[in-house]
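Up next is chain A:
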Amino acid sequence: MRIFNSTVGRKLLMSISGQLLIIFVLIHLAGNSTIYFGWINAYAEHLHSMPPVVWVFRAIMLAIVGTHICYGVLLTLENKAANPTNYAVKRQLKASFASENMIWTGLLLAAFIVYHLLQFTAKMTPDVAWTSNQAVVDVFKMVVTSFSNAGIVVVYALAMVMLFLHLSHGIPSFLQTMGWNNDKTIPVYGTAGKVISAFLMLAYISIPATILVGLLKL
Partner candidate 1 sequence: MILDGKCPKGPIQTSWDRHRFDLKLVNPANKRKYKILVVGTGLAGGAAAASLGELGYNVEAFCYQDSARRAHSIAAQGGINAAKNYPNDGDSIYRLFYDTIKGGDFRAREADVWRLAQVSNNIIDQCVAQGVPFARDYAGYLDNRSFGGAQVSRTFYARGQTGQQLLLGAYSALSRQVKAGSVKLFQRTEMLDLVVVDGEAKGITVRDLVTGEIRTHVGDAVVLATGGYVNVFYLSTNAMGCSVTATWRAHKKGAFFANPCYTQIHPTCIPQSGEHQSKLTLMSESLRNDGRCWAPKKKGDNRPPNEIPEEDRDYYLERKYPSFGNLAPRDIASRAAKEQCDEGRGVGPGGRGVNLDFADSIKRLGEDTIRARYGNLFEMYEKITDENAYKVPMRMYPAPHYSMGGLWVDYNCESNVPGLFVLGEANFSVHGANRLGASALMQGLADGYFVIPYTIANYLAKTKPGAVKADNPECKKSIEDIKAQTNKFLSINGKKTVSEFHRELGKIMWENVGMARSEESLKDALKKIPVLREEFWKNVKVTGKGEELNQQLENAGRVADFLEFAELMSKDALHRNESCGGHFRVEHQMPDGEARRNDEDYCYAAAWEFKGVGNEPELHKEPLTFENVHLAVRSYK
Partner candidate 2 sequence: MSAHTSNTMTITLHVWRQAGPNAPGKLEQYEAKNVSPDQSFLEMLDEVNEDLIKAGKDPIAFDHDCREGICGMCSSVINGVPHGGQVRTTACQLHMRTFKDGDAIYIEPWRAKAFPIIKDLIVDRNALERITQAGGYTSCHTGGVPDGNAILVPKPDADYAMDAAECIGCGACVAACPNGSAMLYTSAKVAQLAVLPQGKAEAAERVCAMVDAMQENGFGNCSNHYECQAACPKGISVKFIAKLNREYQKALFK
């Protein structure tokens, strides 16, 4: 199959899986934002009322993330192999810190997702140990308790900086890979990528930050 073997086909897979992940990031943000309206427990309950759907959804997400990570690593290794020697002096004209470090921001995000899942989904990190003896977990209480810890908030904030870097290149990049680009849109996408990813970063950080400074409490 061309799409799995060829350089452009695999980029297409990166692009499509990336787009799906961005959609997830948006939906997840919308879901998380219910915390501001006091609906987060209802939201969580609603989600978990249909276990088969949840598990199918989780399987799909795993496939998407898996695809994105596997091809990301593979393509990066190939790229390093294609450009093995370094220039004594190299001046980048257009490439940015974000575009050059997609693999690192991506891998750090992957690590963060593992931590995030262990914490709030599997409830295996020390800060959520108290939930183990609860029949029905009070999600609002869990989140507020954990984010009252400055260390945890810092980890989340750093992860969201990674998200910003990853998407500020990722957004224009997936548009280009899909071929939805021309001379007029190239600069627009560049700016849009930065604005959207900055918004996502700030919006995500706002929840732990609000809790940490005490604006949102039990």
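The criterion applied here is as follows: a residue touches a chain if its C-beta (ideal position, glycine included) is under 8 Å from a C-beta of that chain, and two chains touch if they have at least 3 such contacts; residues count from 1.
How were these picked? Simply put, all candidates are chains of the complex that A comes from, given by their letters.
Not measured: the values here are computed from a predicted model.
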Task: Touch assignment for chain A within the complex, options 1 or 2 - done: 2
Task: Footprint of candidate 2 on chain A - complex, ascending - done: 2-3, 6-12, 75, 78-79, 81-96, 99-100, 102, 169, 172-173, 176-183, 186
